[in-house]
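Sending over a structure as C-alpha cells; questions will come in a sec.
Every protein chain of the complex appears in place save one, which is left out.
Order of writing sets the labels: A and B. Residues in every chain begin at 1.
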Amino acid sequence: MAEDVLLSDDLLSQLMSVGEVDLLVGMSSHSAANTVRQALDAIEASFQRNFVRQRVVIVNVGGGDKDEDGVVAQGPGNLAEKVRLPGITSLRTSHRVTANVSSPSSPGIALRTILAAADLLRARACAVVSPAASNLTPDSVANLLRPIYREKFDFVAPLYSRNKYQGLLARNLLYPMSRALFGCGIRELFSDEWGFSGRLAALCLNQDVWHEEAIQARPEAWMGISAISSDFRCCQAFLGEKSQATKGLGTDIVEVLRQTVGTLFWCLEARQSWWLDCERSQPVPTFGPAHELTSDPTDLDRPRIFDMFRSGVTELEPILSSILDPETHSEIKSIVSLEEGKFRFKSDLWVRTLYDFAASYHHAVINRDHLVQALAPLYRGMTYSFLVEHSDSSTAEMEAASEMLCGEFELQKPYLMERWKAKVEVKS
Amino acid sequence: MRQTILRGLEQVYGNLVRMIAEFLPRFLVMLVIIVIGLVVALALKYILRALLGLTKLDRVSDDAGASRVLRMAHLPPMTELLSRSIFWVTWIGFILVGLSVLGVAGLQEQISRLFQFLPEVFVAILILFLGAVIANFLSRTALLAAVNAGHPSAKILSWSIRFVIWILAISMTLEELGVARQTVISAFSIIFGASMLGLAIAFGLGGQDLARKCLERYLGDTKKKEDKEPQPL
Partner (left out) sequence: MRLQKDNLWYKDAVIYQLHVRTFCDSNADGIGDFAGLTQRLDYLEELGITAIWLLPFYPSPLRDDGYDIADYTSVHASYGSLEDFKTFLAEAHRRGLRIIIELVLNHTSDQHPWFKEARSSRENPRRDWYVWSETDTGYQGVPIVFVDTETSNWAWDPISKSYYWHRFFSHQPDLNFDNPAVFEAVWDVMKFWLNLGVDGFRLDAVAYLVEREGTLCENLPETHAIIRELRKRLDLAYPGAMLLAEANQWPSDVRAYFGDGDEFHAAFHFPLMPRMFMAVKLEDRKPIIEILDQTPEIPDSCQWFIFLRNHDELTLEMVTDVERDYMYDEYAIDKTMRINRGIRRRLAPMMDNDRRRIELLNGLLMSMPGTPIVYYGDEIGMGDNIYLGDRNGVRTPMQWNSALNAGFSWADPERLYAPVISNAVYGYQAVNADSQKRSEHSLLRWMRSLLQVRNAFQVFSRGTIQFFNPSNHRVLAYMRQFGEETVLVVNNLSSSAQAVELDVQRYKGYIPIEMFGRNLFPRFGNSPYLLTLGPYQFYWFQLRRI
C-alpha cells in the first residue's frame, strides 16, 4: 500500500471521494499551466468517447499553477459539468484530483504520487501524459489505455511518427541496447507518455528506489524495464506525431544523456540478474502502425558536430582511457584522425564503446555522472557518422540499418557480460 | 679481600635479581595491555566495518572518486581502509600505553610527545587525501563541462583547477604539521593572490575584446547549438 507520508490529507480526502476506478490518467502540471486546460479537455473527451461506462479519474500533480489569465488552471471537482462535448453523453461522474506537491516536482515525485493514487483507487488501467505535449489528443490517450484495459497488457510504450533525423539517441543507443540486453523491443522507453496496469503500479510503488536520481529523472524507463524484467506483458501503441521537446532540455545533449543513458546504466546495474540470463530479444505487440519516419528537411550543423567529437575525444583522453578497453580506445583514436569526408563510426565499434561504458559504470571506475558525460563527444561522433551515411537514405533503408544495429548489440552481448564480470584494473 | 669480592658479587647479583623481579611484573602487564589492545582493536575494526557497510560508504567513495585514488595508491576500498586504520591506531595506542608501563626512563616522555603529535599527523594525511580527491573530482568536472560546451581551452582550465586545489591542500598540510608556518602562509598568499590578479588583468583589461567575443560566442553557441543539433529523443 502507498506510504502515508506521500499523500497529504487533502489528497487523501479527494481520493476517498473518488473510490475505486477503472481508469486513471495522471499528469504533472508544474510549469505547464498554459496547456493544462487543453490537456484536461483532451483526456475528458477521450473518456467520454471511448470509455463512457468506466469509472475514471484524472490525477493532476502540481496543480494550482495560474495560466496567462491569472486563473488557477484547475482544481478538484467533477469534470462532467465543465466539459460537455456536443453529442456525447457521459454516464458517470468523472473526477479530477489535484495533488499539490510542495517542492518543485520532479518526474519521479509526480509519478510516485500518481502510482500511490492508482494503488489506493485500485485502478485497472493507468496512463501518464504530459500536458505540454502538443500531440495529446483523445485518441492518443485512448491508445495508451485500451491495450491495458481491454487486452490485459501491463505496460504500453508509445510509438511516434518522427522526422528521420530525430530521436537519434533512441535509435542508435537506447532502443538497440535495451532491446539486446533486456530482450524486449520497445522503441520508446524514454517518453513523456505511457500506460501501465494497476498491477505494475503496485509493484513499482513498493520498490525502495524512489530516492535514486535515475528514478527522479526518468521514471518511465525504469517502469518499463521493471515490467520487462518481471515478466509483465508489454506492448507499444502508435500515438501519432512526436511532440516537440520543451526548450532547454531538448538538445542539451549532456543533460539528456545524464537522464537517459544514466538511467539505462542504472537499470542495468539494478536488474543485472535478469539481463545477464536473458538470451534473445522478443518482438513486442504493437497497436497501430509500427512507427513512422518522415523525410521533412532539417537544418543541421554537421561540421560543428564533428569538431566537437574530435576535440572531445582528444581532450578527454585520460578519462576515456580509464573507461574504454585499450583496443576500443585505440580504434577511436584512429578514426578521430580521419578526414571529415572519410569518417565513419562503425556499428561494431559503437557497440563496444557503449558496452565498455556500461561495464565501467558497473565497476565505478570513475564518478558515474562523469562517466556518462564523457559519452557525449562519442555520441556526437556517432551522430555525425549516421547523418553522413544516411543523408540520402530512404526510411526503409534507415529501418534496415537500425535493425542491423540491433543485431550488432545482441551479437556483442557476450563481450559486455565478460567485461561486466571481470575484475577491475586501475589505470593511472 | 676474597670476602669483599664475594660480598660485592652477592650484592650485585641480588640487585640484578631484584631488578628482574621488579621488571617482570611490568613486562607481564605490558603484554596483557597489548593483548587487550589487540582484542579491542579487532572488535572496533569489525564494528566499524559493519557500520560503514550500512552507510554504503564505498558507493559514496566511488562517486566522489576517492576509490580511484585509493586504487591508484594500491590501497584497499574506503570501508576496509578506515576499518584497518582504526585497528592499527587503536592497537598502536595500546602498545604505547603498554610500553609506558615498563617505566623505562625517557621513554614515557617520548611516548607522550608522540601521542601529542599523532592527531596533527592524522589530520594532515586527511587534508592531503581530501585535497587529492577534490582536485581530481573538480578538475574532471571542469574538463567534461568545458569539452561538452565546446570550450577551446578545456584542458588548461582543468589543470588550473587541479593545480590550485593541490597548492591549497599542500599549504594546509604543512601548516597543520607546523612546518615553516609563516613561510608557507606567505608563499601561498603571494602565489594565489598574484595568480588571481594576473588573471583579472589579463582577462579583464588586456583581453577585454577577447572576453567580449568569448561571451558573444558562448551565448551564440548556445542558441546555435539548440537549433543545429538533432533532437536526441
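The definition used in the following text is that a residue touches a chain if its C-beta (ideal position, glycine included) is under 8 Å from a C-beta of that chain, and two chains touch if they have at least 3 such contacts.
This structure is a prediction, so every number in the text was calculated from the model and none was measured.
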Absent chain's touching partners (shown only) are A
Considering the complete complex, of A:Asn34, A:Thr93 or A:Ser393, the missing chain is touched by A:Thr93
The listed residue (A:Gly19, A:Pro289, A:Pro303 or A:Pro318) that touches the chain absent from the view is A:Gly19
Even though one chain is not shown, chain A touches it at residues 13-14, 16-17, 19, 52-53, 76, 78, 80, 89-93, 95
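In this section, only the chains that are shown with their structure count from here on.
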Expressed in whole Å, how far the mean CA point of chain A lies from that of chain B is 43
Per the touch rule above, chain B residues touching chain A in the complex are 59, 62-65, 67-68, 71-72, 137, 140-141, 143-148, 150, 154-155, 224-233
Within their complex, chain A touches chain B through residues 165-170, 190-191, 245, 247, 250-251, 253-254, 256-257, 260, 298-301, 304-305, 307-308, 311-312, 315-316, 319, 322, 364-370, 373-374, 376-377, 383, 387, 424, 426, 428
